[in-house]
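A single protein chain has been removed from this complex, and every other one stays in its place.
Labels run A and B following the written order; every chain starts at residue 1.
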Amino acid sequence: MKVSKCDPRLAKSLIEQYGGADGELAAALRYLNQRFTIPDKIIGLLTDIGTEEFAHLEMIATMVYKLTKDATVEQMEVAGLGGHLADHGFDLYYHNAAGNPFTVTYVTAKGDPIANLYEDIAAEEKARATYQWLIDMTDDVDIQDGLRFLREREVIHAIRFREAVELLKGFQEEKKVF
Amino acid sequence: MDSQWRTYTPYSSPLDPCPPRPKAYIVPPNQYVVFQPRGLRQFAPREALKRGTLWPELYSPYEYGGRGGGRR
Partner (left out) sequence: MSSVMPKEYYRVLEELQTVDFVLLELSLYLDTHPDDPHSLAQVQQFHLRRQGLVQQFETHFGPLLEYAHSPTTAGWPWAETPWPWQV
């Protein structure tokens, strides 16, 4: 994970994907929780994607860590991180860009596999949208590369969840629709 | 602009406080792939890691400033 400059201001926005509603933590918890009761043939997919989200969580944490690690107290304050500093110092914390702490209400489980998978597809699209705003907010090309990678993963996950819906619909014998 | 982008222009009033800016959103390939067909061509491994997918057909480019200027 490469980051080219010390930029606590960007870290303040990036934390959205750490402890925000459509962030990587919420994603990991959502999928790994749903997998216990999803029909058997989808358990592997939810396990794989849920685990991948934890890896993405570490990538976001790495970016935030590197962006703030050697910042001065003054730089943090100018970046709007004075409140963060007062409560957490240079520790990371699970909250969103506006400072609201992570809450498990970001995650749903409806007891219905189709409803759950549509929730998952929506979550991937929302995370993709968040990554687009984050890319628009930085001119650090290394961070942009990392964010573009994570954004594309949302696109792929959405495809897999759509395929899972098709499998549950019982269309698995008619894969070649186009 | 890349073919995945769509643009629109909302109603603009002479009373609007800011000069009008065109609006845009992206429609990534996952909107069209119902079930990935077998045998899609692949990126070379190094290229796949860089882009975030193994399959060019599922790749959605997103450039800084693609929405019209990056940081505004």
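We take it that a residue touches a chain if its C-beta (ideal position, glycine included) is under 8 Å from a C-beta of that chain, and two chains touch if they have at least 3 such contacts.
Note that the structure is predicted; figures quoted are calculated from it, not measured.
Between the chain not shown and the residues A:I49, A:V107, A:I121 or A:V155, the one that touches is A:I49. In the complete complex, the residue from A:R9, A:R30, A:R128 or A:R160 that touches the missing chain is A:R160.
By the touch criterion stated above, the residues of chain B touching the omitted chain are 35-36, 38-39, 45-46, 48-49, 53-55. Those residues of chain A that touch the chain absent from the view are 1, 44-45, 48-49, 52, 58, 61-62, 65-66, 156-157, 160, 163-164, 167, 175.
Convention: only the chains that are shown with their structure count from here on.
Chain contact summary for the complex, chain B toward chain A: residues 26, 28-30, 33-38, 49-53, 58-60, 62, 64-65, 67, 70-71. Those residues of chain A that touch chain B in the shared complex are 128, 131-132, 135-139, 141, 144-145, 148-153, 155-156, 158-159, 162-163, 166, 171, 175-178.
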